[in-house]
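Right, I'll just put the structure down here and ask away after.
Shown here: the complex without one of its protein chains, the others still in place.
Our next item is chain A:
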Amino acid sequence: MTWNIIKKQGLQLLRNPQQLLLLIGLPIILITILGTALSSWMNGENPDIRAKVAFVEHSNEKEQVEQFIDGLKETMPSGELESISGNVENLMVIDTLKNDIFGNEEIQEFVELDITNPSMLNQLKEDNTFTAIIEVPENFTYNMLEKIILDKNVEPSLSVLYNDTHQIGGSIVESIVTQFQEQFTLSVFVNKNELDQSVLQMDEDGIIGEVTTINQKNSITSKDYYSIGMAVMNVLFIAATIGSMALYEKKNLVFDRVILAGVSRWVYFIGVFLSGALFGFMQLMIIYLFAWIAFGVTWPNLLAFLVVTVFFSIAVGGVTVLLTALSYRINSEMITNFFSSIIVTIMAFLGGSFYPIGDSLVVIRTMGNFTPNGAGMSAYLSILRGDGLSEISEHILFLLIFAITTIIVAAFSFPKRGAVK
């Protein structure tokens, strides 16, 4: 019975070329336009994007270097010692990172370095406006000089904490840190400091050490971003479309026929829900299929992708049945019109479909993640960055709760028997 209703719904959608064009064609066009026009902006070449990076040093570098040179006095031949101590400034690796790399004019255009002290660390971690926090542990420079010059077996490591919600900035910072690491490992550092190459036993992996990446494994291109943004936004229109078709069924008395045929109004209700979920799912798949073929948007974790799509579609089904129930109740197109013209725009904006607005405004990101499209979008972006199911479980849980809530509210607002007219 439910299948009969869904099948009919599918036929109706198929026979509505304008509607189809709007549901499938429009997002595809938008992805193409936005993804292409904004690709340079997304890839960080545009100075409008600024990443804030916090830099925390646990101990004074200059003292470490002096301490290190003091220690050398006893063991090192004075000639060699002089050549090292004459270059104190050049031994300050962290200083190099801060001033030469982050201080580079080009980089300064989009990275703002904020040097703070360790007592602020917890506060920084709470503050979502930072794209990354670079933490230099105690005696990092000392240990590193020991490793480089004395070939001691220590592993100094710099810890970099990325903010998982800053899609663009994160990749910029990551590339800078990598660049720094390369600058170190390759002989650049050596040449620059005029140190005896034989003294320096460069260890390629050991110097910068481990970079603690939270969610910044793959970078997101503008086509990735807008494929997701447009998909999660436009699927909301299918809810409005099916909702208004359902209201039309009431207005032209088809719904009466359904009831008179002895079909429970709950069967109809479920039919509307499943139609919204199923056709929402199909719409998403078509858009992503296009994104894959045309723009090479691929999913590293196909299972996670499918799980998010299924749960997101269920949430869309919830929206569909809620819009339908409310429309039946007030018996007017107002609800679906208002939804597709105003609410969708607001939700898309909060969810980041147009612009990664949550990157700079914590409140908006939080609100965005409490919209189905925003939660879906965050989950999709996480998957693209290389996350698995466990990292996106929060969003999936939200989508599920959202779906259940909308279905319950819809069920309570759906007119009772005999009150449909």
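Basically, a contact is a pair of C-beta atoms (placed from the backbone, for glycine too) under 8 Å apart; a residue touches a chain by one contact, two chains touch by 3 or more; residues count from 1.
Throughout what follows, contacts and distances are computed from a predicted model.
Only one chain is not pictured, and the protein name UniProt records for it, out of "Protein-arginine kinase", "ATP-binding cassette domain-containing protein", "DNA mismatch repair protein MutL" or "NADH-quinone oxidoreductase subunit I", is "ATP-binding cassette domain-containing protein". Across A:Ile259, A:Ile286, A:Met367 or A:Ala411, the single residue that touches the chain missing here is A:Ile259. What chain A contributes to its contact with the hidden chain is residues 1, 4, 8, 11-12, 15-16, 251-254, 256-263, 417-421.
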